[in-house]
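Certain chains of the assembly are absent from this excerpt, and the rest are unmoved.
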Amino acid sequence: MRTSQTVEVTGHLMDNGILSRVLDDIRDHGGDYVIDRFDVGHEAHDPSRARITVQAEDEAALERLLMRLQTRGVNQLDPGEAATATADRDGVLPEGFYATTNLDTRVRLGGAWYEVENPEMDCGLVVLESPDARPRVRTVPMSDVRAGMRVVVGAAGIRVTVPAPGPGDTSSTDDPFGDRPQVVLVRQVADGMRQAREQGKRLLWVAGPGVVHTGAAPALTALIGAGFVDTLFAGNALATHDIESALYGTSLGVDLTMSQGLEHGHEHHVRAVNTVRRAGSIAAAVADGTIASGIMHALVTHRKRFVLVGSVRDDGPLPDVHTDVVEGQRAMREEIDGVGYCLMVATQLHSVATSNILPASVPVVCVDIDPATVTRITDRGASRGRGIVTDVGLFLEQLALELVPDYRRS
Amino acid sequence: MRTSQTVEVTGHLMDNGILSRVLDDIRDHGGDYVIDRFDVGHEAHDPSRARITVQAEDEAALERLLMRLQTRGVNQLDPGEAATATADRDGVLPEGFYATTNLDTRVRLGGAWYEVENPEMDCGLVVLESPDARPRVRTVPMSDVRAGMRVVVGAAGIRVTVPAPGPGDTSSTDDPFGDRPQVVLVRQVADGMRQAREQGKRLLWVAGPGVVHTGAAPALTALIGAGFVDTLFAGNALATHDIESALYGTSLGVDLTMSQGLEHGHEHHVRAVNTVRRAGSIAAAVADGTIASGIMHALVTHRKRFVLVGSVRDDGPLPDVHTDVVEGQRAMREEIDGVGYCLMVATQLHSVATSNILPASVPVVCVDIDPATVTRITDRGASRGRGIVTDVGLFLEQLALELVPDYRRS
């Protein structure tokens, strides 16, 4: 029997194509709709608001569709109360679980709204109760589900909010990145980083080995020294090529083959990895003087944090690398809190992985010479990710010139 | 004190640029050289042979250089005897270890030559002795080194052989792939697969989610059914998208966003993963009828093997996925023996990972719409990898038309 529900969505609906995607979703699920009301903002920065009655062929189909729509920021007009079910085994969510977005999310339980503490995409929502405190709601990735957890099911009682563009921020309405030359973009990124730092936020970098191959290691090292890197997410390759360069000299560490990202067939890097494995850790190799320069050296000596997660193509890997990717994701999650700006440079794998766990409210800039990588990061629904297709080496050089006093001027 | 050694290299030295790379290596290491002799083949298929005296500033530098050259197939004229050292701790090779290529390799111990049983790149060589049998020599990846292992150090006593082009094979001298239209290439790949199968060799596929997104799953499923896939290497994404498509129907499983490889922001796939996790394994979900079609279904029902290895961007992942990448590499290595043809389709990560462990003697064809991926796989020194930049969907469609009787003709 056909059934329906009225939903609402607010935001820059026309600019970012959200409404179009919403309507596509409805059709894809075999549903139908009537647009009851559409209020468009009069001015450029005014948000629009749509009210839509959605129909589906039965309750189950409607439920699936409503959950789907919520990943676009579409809420039920009458949210109702969240329903929950108990996980019956470790690592498995209950049937009909609510799949999260990384938007700011609230859950209604017993008539009260609770903020989800750590918005993250494609997780479940677990309700943590304690006898003497109010309940808390957190996202939980599938692999961290434990039997007995109380998990939200269905789309009722949930409300998500698309982030409003802040001052100095980059809404898609008047995107300063779409129509500015590269030199101006560098300055805007520098401003964004300074601003986040002034607000006491942490700066997260995600970087691939291209940073080393394009000769940008000195620039990144200077930025670490000047306090513009709080945490680095990377893989075995970035750290290995950086350390190889520190151990054997620049001329060996940068060649054309490597710049194409070929980690193998170049035995120097396995010797570098072996040397660090012998030392026990990157920090130990820095401490005993084996590693005396480079990005990893700067992170260790300036007491900055880094999370290295392995991949199936790694050699070694370095002793600091999380070889279990689920453990690696957990380690990354622990670094997310307090991040106020995220720069993703020359890596698709780790950029996607970071986008998965980063709240939509954190500004993200993705820099890569490959447009496909940039599109993949920035084309993620309601996120605040912005992309710059450019040369990573020259970009970081300019960024260091902007941010680090006396860089290259000595 | 300057010291020198005379080395030899044989093969199609001019065609594949090996000699040029060898001379570059010597200069890069601060060495010097005199070409003592250069015999060039008179006919197209004749190999050339060069004898070069290499100089370096001291014994240690010379040793490093000689090991480097051996990754190009350059052997010492007087090989001498292999030296060994004992690994003093787990996961660490001894100083000065010999870093392997994936070329056919022999080691001289006590005046006798021993074939390396499992050539693989960037490993150590371990000598396995038993009281009542002749010694065996195997490659060992760094992470599998155990204290007490006897490991080859230095470049003495080692001889590598660049694979000679076989009949029906593709030397770079008369590369049938460089100058043929796409339709002809499909036929040649089909012939290569038939030939390998007739010789009792196994067919290894390495595939990315692009196979599902381009609509090639029916073609690959048909090829599995017809016996042209013995083992599949892939990641969580291929299997998840394939199963998602089986569970929720094609129209949901293939959209433009996904075709750009975006695994997130599309909650269907996390429901698919959760469903399989509940079943316990892909095979269990096939057995209980949950998964009734698609690539993974075909592999299970035709009792073919697959190895899925995770990455840091995975959701879930599926219960069959190796979340530890080093464990995943071990599982892949166990499937390498007997492989006679390898097709790499629409994945850079897993293709590079497979190239790392595959002997250079196995013919490899890499098919991708992105030239960068193809170059990365085929530009690996002496390997027999060949690349085809084309549309994966149409390529597999044509391949199924060639190999599977009655495909699409019913």
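Order as written gives the chain letters A and B; numbering starts at 1 within each chain.
Just so we're on the same page, a contact is a pair of C-beta atoms (placed from the backbone, for glycine too) under 8 Å apart; a residue touches a chain by one contact, two chains touch by 3 or more.
Since we're looking at a predicted model, the values are computed, not measured.
Novice: Quick one: 2 copies here, how many in the whole complex?
Specialist: 4
Quick note on the criterion: only the chains that are shown with their structure count from here on.
Novice: Roughly how many whole angstrom separate the Cα centroids of chain A and chain B?
Specialist: So the centroids are 31 Å from each other.
Novice: If you look only at chain A, which of its residues touch chain B in the complex?
Specialist: For this pair, the touching residues of chain A are 28, 67-68, 71, 89, 91-93, 97, 99, 101, 121-122, 141-143, 235, 251-252, 255, 257, 260-271, 273-274, 277-278, 309-317, 319, 323-329, 332, 349-350, 352-353, 355-356, 370, 372, 375-376, 379-381.
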